[in-house]
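Every protein chain except one is present and positioned as in the full complex.
Moving on, here comes chain A:
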């Protein structure tokens, strides 16, 4: 049984502001690291296994936290901050979290969201998604799948717009990531009940350094996406 919240949050039409972020694709395309669908598939696979796994694990942990009387949002928030060394990526995550929070409070009003909001009015996107899926009765795996999918679907859609790639071929490239996606979801769901300091923290070096470079280019030159 699928969580309606997980479906809604993963929908490109969800008014959570996800469309302004390219997840590093714009900078990678500007550097010639992505020129066609095969490069994009490789980029997305690396993104999924690093940043995607971190997000999925924290979304899954947020589902577990949301069910507790004392969720411990501050600890999860701090651990996720420490796993996001690029300031530009922390900003992008919190901007998306805040935008999604506005929509979520109308759709899934809950003291759980109030408690998350009391810790920070700009929650990380992964924690917001996990909290909402938890409120909706979804499982850690469902929240992890939502986050993992968003980690590749948003950037893939940005690549279609930036490079004029064939949307059908890009869609097939996303579906081809299925084994990696399943592995990330399984790992994230397994980690959900761990103490937050033991959640996975895989680094994505080039993604991190491009995120910082993108901010400068965004200010100095014309760029389509915020991140």
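By our rule, a residue touches a chain if its C-beta (ideal position, glycine included) is under 8 Å from a C-beta of that chain, and two chains touch if they have at least 3 such contacts; residues count from 1.
As a convention for this text, contacts and distances are computed from a predicted model.
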Point to revise | Missing subunit (named according to UniProt) among the choices "Urease accessory protein UreD", "FtsX-like permease family protein", "ABC transporter ATP-binding protein" or "Aspartyl/glutamyl-tRNA(Asn/Gln) amidotransferase subunit B" | key: "Urease accessory protein UreD"
Exercise for review: Identify the residue among A:15, A:121 or A:203 that touches the chain left out of the display.
Suggested key: A:203
Exercise for review: Please pick, from A:24, A:97 or A:140, the residue that touches the omitted chain in the full complex.
Suggested key: A:24
Review point. Which residue numbers on chain A touch the omitted chain?
Key: 24, 28, 33-34, 39, 42-47, 49-51, 78-79, 81-88, 90, 197, 200-209, 211-213, 215-216
